[in-house]
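What follows is one structure encoded as structure tokens, with my remarks underneath.
Note that this complex is displayed minus one protein chain, with the remaining chains in position.
Labels run A and B following the written order; every chain starts at residue 1.
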Amino acid sequence: MKLPRWFHRFGSPPYVYALAGTLGPWIGGIAVVLIAAGTFGGLVLAPPDYLQGDSFRIIYIHVPSAYISMMAYVILAVAAAIGFIWHLKLAHAVAVSIAPIGASFTFLALATGAIWGKPTWGTFWQWTDPRMMFELLLLFLYLGYMALRAAFEDRDKADRVSAILGVVGVVNVPIIHYSVIWWNSLHQGPTISRLDGPTITMDMLAPLLIMIVGFTFCFAWLLLSRLQGEIVEREYAARWLRELVGESR
Amino acid sequence: MVDIFLTIMGRDLKLAYRRWSEFANPLLFFVIVASLFPLALSPGQALLQSIGTGVLWVAALLSSLLALEGLFRGDFEDGSMEQILLSPAPFGTVVIAKIAAHWIVSGIPLIVLVPVVALSFQLPGEALATLAAALLLATPTLSVLSAIGAALTVSLKSGGSIIGLLILPLCSPMLIFGTRATDMAANGEPVAAPLYLLAALAVFAISLGPLAVAAALRVGLE
Partner (left out) sequence: MSSFLQMGGYAAYVWPAYGITLLVLVLNIWSARRDHRRKLDRVRLSASREETSKRPTVRRLG
């Protein structure tokens, strides 16, 4: 299979480096504005939940974090697969850059979920909650990916081996997800699902959607930023980088 | 292709027979871990009975980690893996044969041993048959996942510590269905659903897993 012609520009490190440098601040600015607006809407404008009171406001950071944590893993695996199949070094650089970001969003989803769990379930950690369990396993997948990369000295080999792990992982993610839900459905415990309840009103929903978009922009900003660093490391001896550094001095 | 499959499998089985202790040690480890649990818990038959299934499955899973580093390591270090890759033999068939051999020497003993140890945890008779059936369906998946972990780390000097981190999260669906099947049988509930799901996992792992193993071995040999 051949890649379309425009795609090849994304195989050129100087082009992508410059593009990331130009886009980064804009995307970052949008992210800050959206997250600020979403936080204001979520903390001030949205009415308290009839059942959970004001503790439900944690939803505005918990759900976007969980969403990013899963989306990031899929993007990581797709980038790694592209890098593996078409020998695109930059795709590998994208995959490497995503791993720590994705892991930190997974951690956030777990941390905010645990804090939310205390007033809702009466305990910080509920082992029978399928979503928390899934996030925990996802965190292990991220950490395994990073540990495998760190174990290799040769970057090229680390790229290719970790790409295989990423693809194996992403194939398993839905299986793990549904098996954990199946596992939970057998426990007849008093599980109050935190997202159930009567239809969510617009003034509650709008900040959530804004936050999800804001977190997505924030993720893109972080990715571009890390990608720039990763490109510099990989292109250490390249002439264009030397010239760039010389100019900026 | 069948010839190659049988040749490679026969060779691996012969090698395993010569180094039998490498495959006996994990089984011993399993028995020891399973017998440490009653010591670590307050004496009481009811508690043991309720957690027995989980203990047995987790112990079996952990013990299987011990033998898997040698899955490709020997062939990799003495250069025979490279010879096999260069030979006209289809590499995928070779990989499947090696996984099958690994299942025979490490999976089948577990299928026999775990229900025997389960007897001591007072599992009811009908649950024992289900346990054996669940193990029969789960161990091929376990062998494939082990092979993936072993292949990914084959070119590392010490891959042992990292393999568990890589494959244990992937084992979680298998663990869920396996323990649930055993528990449901002990409670006299129908066990078809978890067993079908285990079978589905096995089919999925056997059909796609070897591709990942072969790809990882090729990268390791570069």
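Throughout what follows, a contact is a pair of C-beta atoms (placed from the backbone, for glycine too) under 8 Å apart; a residue touches a chain by one contact, two chains touch by 3 or more.
Just so we're clear, the structure is a prediction, and the values are computed from it rather than from any experiment.
Chemist: One chain isn't displayed here. Which of the visible ones does it touch?
Modeler: A
Chemist: If the hidden chain were put back, which of A:115, A:143 or A:206 would touch it?
Modeler: The single option touching the absent chain is A:115.
Chemist: Which of these touches the unseen chain: A:10, A:107 or A:152?
Modeler: Considering all chains, including the one not shown, the answer is A:107.
Chemist: Using the document's definition of touch, tell me which of A:18, A:171 or A:241 contacts the absent chain.
Modeler: Reading the full complex, the residue touching the unseen chain is A:241.
Chemist: Since one chain isn't shown, list which residues of chain A touch it in the complete complex.
Modeler: Answer for chain A: residues 28, 35, 39, 43-44, 48, 53-55, 57-58, 61-62, 65, 100-101, 104-105, 107-108, 111-112, 115-116, 118-119, 218, 221-222, 225-226, 228-229, 232-233, 236, 241-242, 245-246, 249 touch the chain left out.
Basically, only the chains that are shown with their structure count from here on.
Chemist: Quick one: chain A and chain B, Cα centre-to-centre, how many Å?
Modeler: 32
Chemist: Contact residues on chain A for chain B in the complex?
Modeler: It is residues 84, 137, 140-141, 143-144, 147-148, 151-152, 157, 160-161, 164-165, 167-169, 171-172, 175-176, 179-180, 182-183, 186 of chain A that touch chain B.
Chemist: Show me the residue ranges of chain B that touch chain A in the complex, using the header's touch definition.
Modeler: 148, 152-153, 155-156, 159, 162, 165-166, 168-170, 172-173, 176-177, 180, 197, 201, 204, 208, 212, 215-216, 219-220, 222
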